[in-house]
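Every protein chain but one is kept in place in this view of the complex.
Every chain is named by a letter (A and B) in the order it is written, and numbering of its residues begins at 1.
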Amino acid sequence: MLAELSLFSQAIILFAALVLLTSFIMLGQMRTMPLIFTFAWQGLLLAVVTVLVAHVSKHPHLYVSAALTVGLKVVLIPWLLHRLSVQLNMQYDSEELAHPSLLLLGGAALVIFSYYVSLPIVHLSGLATRNTIAVSIAVELIGMLLMIVRRTAVAQVIGFMSMENGLFFSAVVSTYGMPLIVELGVAFDVLVAAILFGVFFIHLRDSLDSLDVNRLNRLSEADDAVPLPETISAPPTGTHS
Amino acid sequence: MSGTNEIPLLLAYTAAACSLLSGIVSVFAVRRHPGFLHFGSFLFLFAAGAASIAAGAWTLLANITVTDQFALGPPWLSWHLRLDPLSGYFLVLLGTLVVAASLYGPSYTREFARRGAAQPLPPLGVFTAFFVVSMQGILLADDALMFMISWEMMSLSGYFLVAYQHQHSANRHAAFLYLLLAHVGALIILISFGVLAAFGGGLSFDQMRSASVTPLWATLAFAFAFIGFGIKAGIVPLHVWLPDAHPVAPSHISALMSGVMIKMGIYGIVRVSYDLIGNVRWEWGVVVLIVGTASALLGVLYAIMQHDLKRLLAYHSIENIGIILMGLGLSMIFLGSGHAILGTLGLVAALYHTFNHALFKGLLFLGAGAVLYRTHERDLDHMGGLIHRMPVTALMFLVGCVAISALPPFNGFVSEWLTFQTALQAPVLHNGVLRALIPIAAALLALTGALAAACFVKVFGIAFLGKPRTRRVAHAREVPAGMLAGMGLLAALCLLLGVFPTSVIEAMAPITRLLVHDALPSTLAQGWWWLTPIAPQVASYSAPFLVIAIIGAFFIGYVFLKRRAAPWRTGYAWDCGFGRLSHRMQYTSTAFSQPIRRVFGAVWKVEEQVETSALPGPLPRAKSIHHQLHVQDWSWLLCYVPIGQLVLAAAKRVGVIQTGNIHTYLKYSFVTLLIFLWIVS
Partner (left out) sequence: MDSQLIAWAHAAVQALLFVAAAPLLTGWVNRVKCHLQNRAAAPVWQPYRDLAKLLRKRMVLAENASWLFRDVPYIVFGAMLLAAAVVPLVAVRLPTAAIADVIVLVGFFALARFFTALAGLDIGTAFGGMGASREMMVSALAEPAMLMAVFTLSMTAATTNLSIATEYILQAGLVLRPSFLFALLGLAMVAVAECSRIPVDNPATHLELTMLHEAMILEYSGRYLALIEWASQIKLMIYAVLIVDFFFPWGIARDFSPAALAISAVAVTAKLMLLGVVLVAWETVLAKKRLFRVPQFLGSAFLLSLLGMLSHVVLETGG
């Protein structure tokens, strides 16, 4: 029961729930800038969880992982994405979701599914953080849902990064982190991916005049292109959408 | 002791006999002698209802089970009868509504006895009698033979009652659909009984009870029973006959159908799963819970879009059957997981809601019939302001609306409270997914309740409040005293069942002891003032205290405020300075439900068309605006139309063999003869 755990373990559970909340906020957030900021918040909350787990489980290498997370996922990658958005003049873009409520309920269903899937693991595990394994799997799945449903390329990148967040989170709570070499490797892979995405965006913009990934349909051999709903882009002068 | 034990059975026989007498008397009730119908058959029907109540109440209060046997038909198949607390409870339900309908009927059927009426009078009384007798037979049946015969008789007499005003083709279609689905349901129920009879070695329920059925076949028997009885109860998507059939019957018959006939489906499900099959599995409970939640939500959403009053009430019956099934599903989940007391609580909640729904739905249908009697209007958008013209009917109808919206201190609130309390006990289950899904089902129940309240604000507000929208409604008068008496009886019972829930639950203890071998122990622990189904510190509700507090608050308010009030001044309603408002400026029922239609748009198939024709000239002015809105049931379009097309296509294929050519038929006979000769040799 919750009341019997130490305050630090309770804090782990609280921050894990907040990470899940940021996942849902990203799922329903239609504008680009707040999406990037929410992703940065998710990284920060994840770092706090890692520090708490490091304190409770007495694995000091998790402090290094937390610092890495802060450096990469809270500072560097959001800054890169922000700079890219400003460069490509899409920081005021937002997209129309057809049924946002259905999407959020789908996310909730994913949480229940993750709980169901992780029940055997939870029963086997003896760690103090075992309850949060379901949450970590849910964060991964919701990140993937984000990639599937959203149309702007920035949202897809954020979805990918969010999946990686979930993966890192799972590693922290189920095995108290991966070996440091593996984490460093994964972190640098993510950084390289972000840079490559940036290059990819610029080329996409040049060839398709838009960052709506549905337009990649036009690259197919079929003669009749599917008519596409447009993403909304605001007028360039200072009016916010 | 067998002497006093025989009395409830004798009362039940009296009830059946009175119903049959009512039918026989109705044969003489031709139009020149309508008194036979009004005073003869309804009097016997009243006696039948009273005897049913007495029989059922005696069985419940004395906690006895009586059996009997009739040797009718073939010598190896006699008819078994059994009166136990479950049958007794439903007999009380049946009797109450029959009594209310028989008080209401004499004045209401005067309309059918007029000179220019298009249909003869005797069939109404005769088929009502058969309807009531068949339902009594279903409740008393202790073997599959008597059960199915009574079931079929109920469906058939229901058909004739639905098709009573057969001059309208819509009524005939509705009746045909009702009969078709009733028969499909009966076939499926028969298959279920067949499975149980195969294991039990005979058709009597005692043999089925003592049979040991393997889990797979038990699940199959339950599935067939659930689908078959569910067609009668009106679960989604098997409900399409209900909104067509209930509105077109005469209103006191609609009250009986919606109040009692669909409860026979619930009775069947409870009897088969808790009594005949015996050990209930929790997986069944999950299915029942899901189906119940879907029925409740879809029923109320479809109801909100209706502007035909009786059709709206029919859709609400679907919603309430969903709520009853949610209670049953929760009960099965807890029983199957080994929590007997919580299973009992769920069963009590479901059965309580069954009785409550019979009462307030009967009341609402009788009220709709009263409005129909005086104004000949069924469309909400033609009514209005009836609270001034028909004040007592309006008060009774308001009681029905408040009760069905599950508001304290009436009875609808108590059964929903019990269902919520059952759902709240989900944390005791081991299955984590169920612990997450049951609160979601409870939240959807809350949504259903709130939407039902919205719908009945619409119904009462548009029909009774505001200004009259047509001339006939503006000149309506109050209905005769008999109709008011019928409605008043049901309204008083709605209040009583809301104020004394503990006594009702105590009275239901024999049923739960019979079915699940347990009862709620702490209900009476605090006395009859407090309803504490699980434990006092977990949940408690005191309706009598609440009523006293309400009366006290009203008294204080009256003494301090109302009596010292200066009389009010009458003025115009606020019209923003545009001048006097006409009755066309009010909200219509379509307008009232428009926000909900926009929010839940995908649930219906909505076709909306607006055509404006403009006046010529520089200013944009409209000569006329034509608005058409069609809201259709998806189940009909997605399930039944394809099935119908499939059946027709198959029939066409098979019809190829019928060529009409005599040579082809001779060829068929020749080939058949050759095949038989070859087989025989």
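We take it that contacts are C-beta pairs under 8 Å (C-beta built on N, C-alpha and C of every residue); 3 or more make two chains touch, one makes a residue touch a chain.
The shown structure was predicted, so the numbers you read here are calculated from the model rather than taken from an experiment.
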Of the residues B:Pro247, B:Gly384 or B:Gly488, I need the one that contacts the missing chain. B:Gly384
Which residue, B:Tyr315, B:Phe334 or B:Trp530, contacts the hidden chain when the whole complex is considered? B:Trp530
Of B:Leu77, B:Leu156 or B:Ile440, which residue touches the hidden chain? B:Ile440
Touching the left-out chain: which of B:Leu43, B:Val457 or B:Val606? B:Val457
Where B:Ser107, B:Ser273, B:Ser415 or B:Gln586 are the choices, the one touching the absent chain is B:Gln586
Those residues of chain A that touch the unshown chain are 1-3, 7, 10-11, 13-14, 16-18, 20-21, 24, 28, 100-101, 104-105, 108, 111-112, 115, 122-123, 130-132, 134-135
Positions on chain B contacted by the hidden chain, ascending: 384-385, 387-388, 391, 398, 402, 405-408, 413, 417, 420-421, 423-424, 426-427, 432, 435-436, 439-440, 442-444, 446-447, 449-451, 453-454, 456-458, 460-462, 465-467, 530, 536-542, 545-546, 549-550, 553-554, 557, 561-562, 565-566, 568-576, 581, 583, 585-587, 591-596, 598-599
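Heads up, the rule we're going with is that only the chains that are shown with their structure count from here on.
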Determine the centre-to-centre distance between chain A and chain B, using the mean Cα coordinates as centres, and give it in whole Å. 50
In the complex, go through chain B and note every residue touching chain A. 432-433, 436-437
Please give the residue numbers of chain A that touch chain B in the complex, ascending. 112, 115-116, 119
